[in-house]
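Note that one protein chain is taken out, while the other chains of the complex remain in position.
For clarity, chains are labelled A and B in written order, and residue numbers in each chain start from 1.
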Amino acid sequence: MASAVDHVGSPLRLHADRFFDPDPSVRRAARELYEGIRDLPIICPHGHVDPALLAENSPFPEPTALLIIPDHYIFRMLYSRGVRLEDLGVPTRDGSEVETDPRAIWQRVADQWHLFRGTPSGAWMSHELHEVFGVRERLDGESGQRIYDEIAEKLRSSEFLPRTLFEQFRIEMLATTDAAADPLPHHNKIRASDWSYGRHRVIPAFRPDALFRISLPSWAAEVRALEKVSGETIGSSEALVAALAGRRRYFASLGATATDHGVLEPYTAELAPEEAERLFQRARNGEATTDDQRRYEAHMLMEMARLSTEDGLVMQLHPGSLRDHNSAVWQKFGMDKGADIPVATEFTRNLRPLLNKYGSDPRFSMVLFTLDESTYARELAPLAGHYPALRLGPPWWFHDSIEGMRRYREQVSETAGIYNTAGFNDDTRAFCSIPARHDLARRMDANWVGGLVARHIIEMDEARDVVRALTVDLVRETYRFPAPDA
Amino acid sequence: MASAVDHVGSPLRLHADRFFDPDPSVRRAARELYEGIRDLPIICPHGHVDPALLAENSPFPEPTALLIIPDHYIFRMLYSRGVRLEDLGVPTRDGSEVETDPRAIWQRVADQWHLFRGTPSGAWMSHELHEVFGVRERLDGESGQRIYDEIAEKLRSSEFLPRTLFEQFRIEMLATTDAAADPLPHHNKIRASDWSYGRHRVIPAFRPDALFRISLPSWAAEVRALEKVSGETIGSSEALVAALAGRRRYFASLGATATDHGVLEPYTAELAPEEAERLFQRARNGEATTDDQRRYEAHMLMEMARLSTEDGLVMQLHPGSLRDHNSAVWQKFGMDKGADIPVATEFTRNLRPLLNKYGSDPRFSMVLFTLDESTYARELAPLAGHYPALRLGPPWWFHDSIEGMRRYREQVSETAGIYNTAGFNDDTRAFCSIPARHDLARRMDANWVGGLVARHIIEMDEARDVVRALTVDLVRETYRFPAPDA
Partner (left out) sequence: MASAVDHVGSPLRLHADRFFDPDPSVRRAARELYEGIRDLPIICPHGHVDPALLAENSPFPEPTALLIIPDHYIFRMLYSRGVRLEDLGVPTRDGSEVETDPRAIWQRVADQWHLFRGTPSGAWMSHELHEVFGVRERLDGESGQRIYDEIAEKLRSSEFLPRTLFEQFRIEMLATTDAAADPLPHHNKIRASDWSYGRHRVIPAFRPDALFRISLPSWAAEVRALEKVSGETIGSSEALVAALAGRRRYFASLGATATDHGVLEPYTAELAPEEAERLFQRARNGEATTDDQRRYEAHMLMEMARLSTEDGLVMQLHPGSLRDHNSAVWQKFGMDKGADIPVATEFTRNLRPLLNKYGSDPRFSMVLFTLDESTYARELAPLAGHYPALRLGPPWWFHDSIEGMRRYREQVSETAGIYNTAGFNDDTRAFCSIPARHDLARRMDANWVGGLVARHIIEMDEARDVVRALTVDLVRETYRFPAPDA
């Protein structure tokens, strides 16, 4: 048997100054600025947490089901080094066999944990293990099963119920992302519950993408689902827009302040009503091409912007990801399996119709994201530094990282201005990683602003205002959230 | 009433080491290098100062008309946060009403001055207020009117006449930018004046863009203006080239050493004379399309390069800005209102015809600018590191900034070589900001070269040569300016 001493692996440490620039004058300023924002409430205006989690408030499952199997940031990295997704327990679409022993999966991950050195996933997991689960040794092949036991034990305690963690994380507001036809039962249940802390803090966001993808075989079923939930027949493009307008109002009635739109390219164009209708009917006949869809999506983005000027919902646009690049993985395991790959994205010409029509309208607000960093300084910063309606969302997805945040601030701020950015969002479906992600972002903001102080570009009193704005003020303002004491 | 103490806001300070890297060894080297170039003369080979300013030498108007209303760097940022251009006094094309109270405008800017934190405009204005106007408190809503008074008083004194400032700034050479058909009355007046310091230091630059834009309704009037000033009938493309050649000689006779060309894409192509003529005639008939214009511009860039091999004028090329993105702003306020947005730009293929024909010709010299930083390391540095005629202009427009300069040096220098860059130019119409802009550039050059010293990439004696080259030697050489004692 192993002795007690053998049980202790390398210590897991979170250094108080982690991620800060090592230069003493930057670090001193960063530390001071971070102290001022570390304990501010967490605001999550955009993410993918399952609302059922908070509606049910059931205990989380064991560690592997919680931390590994649903996290494509984790399993893609192991896949990239030759570990089969089956061996990581990723469920197949046809129900064919995969590894079902959570400890075996956990061990495979632990054995390869060095792959996450220098990655944001590695940094987040360290924070999560240390701060949420109290783990004090580094994850590796030797320590894996001990750490598994430690987390498993915690997950069985009432302190680790989702709502308890939500309060302990001090989340001020958490927006989920929900399909247009979703009847939002979980949001209704949360609102109707006696959970006083959380019931007005968990809100939906309106994501109607599926209704615009008229070339996909799945489109007809999406329309039928929308018909069912809205109780209207949708026989025309006009009727579709009307149904969407109704759903937007319904989402807003449950607290939603934003819509969310994912497209391959951010092409916008206002079509004549007859053309929109012709495309809709082609879709009804199953004849719509990918080019038809491109035009229809461009038109519906315009329509969504128009509706935003009426109902006040903030419009979020996320272009540039070519989804399901690996067809075999998609066929076997479905979407969101770490095989979405960015493409070069054009904003200046593509967004011109939309911004010309709505970009100076005080009722309209739009948040832009990109996976193509070459657009930061070239297109996005100049656009945000001109159009009143435009704010730049934080570095997204692959760029939600230490270096990604640095590049974003350095390339965006001088031209867009700090105050045309929208603060941080975690964009995560991994609920327990929320504090880790916000902490990393706060550190990187403090570090960047600390660098401005150390280079005498701004003074410390200004810097304190800036980091507070990046952490809470600009998020609330951009997403039209109520003031915290409202 | 406010007491005397109440009148003192936060102090405005320019730290001696501002913008330098905080690392002590870099800072020490940067400071030493900066000391060696700080007081070198200012050379302005490319800019947009109105020559009337120096021809008339009238007192500057009050602060708002001098510093706010003409500066699209300033008002675009306020517009982007919801301040109407009308409320900032920006004149409308139809003369419709705008704010006319300069103090009210100034106050609106002062109230929002925090928007400029971390921006080059903020850094320039601080330098300008402190060094040119002697202001010692930070601009904000509270201090705004006091600072207005302070500047207004200065502007009434003879020490602040344009020519006095020109001499005080120690400007060695200042090139304006002038339309091909401009009779250059102000340059003639300056040359004919008794202003001994300045009369050979203010020179025009030849900008014929408007004559190449054959699809625009304004083209015919541009041709007529050129006919008038050149005294020739311009009935063919050949006649147009001949008239331009004549104007180039005229500009050169007033000291011009360079031409300047702004295009959306840097496409070059030598057309057969018949095709050029056909395009010209289509333009005369008002039938030229945008594609015709693209071809004609490509051809005329070739013609301009050819003329440069004859008259020795240095050819500057600025591609990549999609002008007047916001149609409503353009319709109401006209051009240069902060709504020009960059697009991705291709140089390798587009410039190949021109560089193949003239790029190795010792009589030819070309300076390239870009708004698409992804081309720095990919295209521009390799091109400049090969073609003898090519020099890279400094980081342009949105990239004329602390981080923009850093990216430029880091991405360009290793491949292009330091000595294939053209030094700094301020590209400004804001005369009083010239020292601020050159000081920032000198600091950033000293800082970057100081970093090379601190990393033992070059030695200090080499570094001193390099910063001097970047500040004066390469500018004079590139723009074929006379040696300073000539």
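Annotations
Keep this in mind: contacts are C-beta pairs under 8 Å (C-beta built on N, C-alpha and C of every residue); 3 or more make two chains touch, one makes a residue touch a chain.
Since we're looking at a predicted model, the values are computed, not measured.
When the omitted chain is restored, the residue from A:L67, A:A123, A:L271 or A:A288 that touches it is A:A123. Annotation: of B:H130, B:R306, B:H386 or B:R468, B:H386 touches the absent chain (contact as defined above). Within the whole complex, the absent chain has one touching residue among B:S58, B:Q168, B:T233 or B:T348, and that is B:T348. Only one of A:R28, A:H48 or A:R76 touches the absent chain when the whole complex is considered: A:R76. Remark: the omitted chain is touched by one listed residue; of A:A104, A:A192, A:L322 or A:M460 this is A:L322. In the full complex, the hidden chain is touched by chain A at residues 10, 13, 15, 17-23, 76-77, 79-82, 114-120, 123, 322, 325-329, 338-344, 371-374, 398-399, 401-404, 407.
Think of the hidden chain as still there; on chain B it touches residues 23, 25-26, 344, 346, 348-349, 352, 355-356, 359-360, 362, 374, 377-379, 381-388, 390, 410-411, 413-420, 451-452, 454-459, 461-462, 465-466.
Keep in mind that, in the parts below, only the chains that are shown with their structure count from here on.
Note on chain placement: the centre of chain A and the centre of chain B lie 40 Å apart, centres being C-alpha means.
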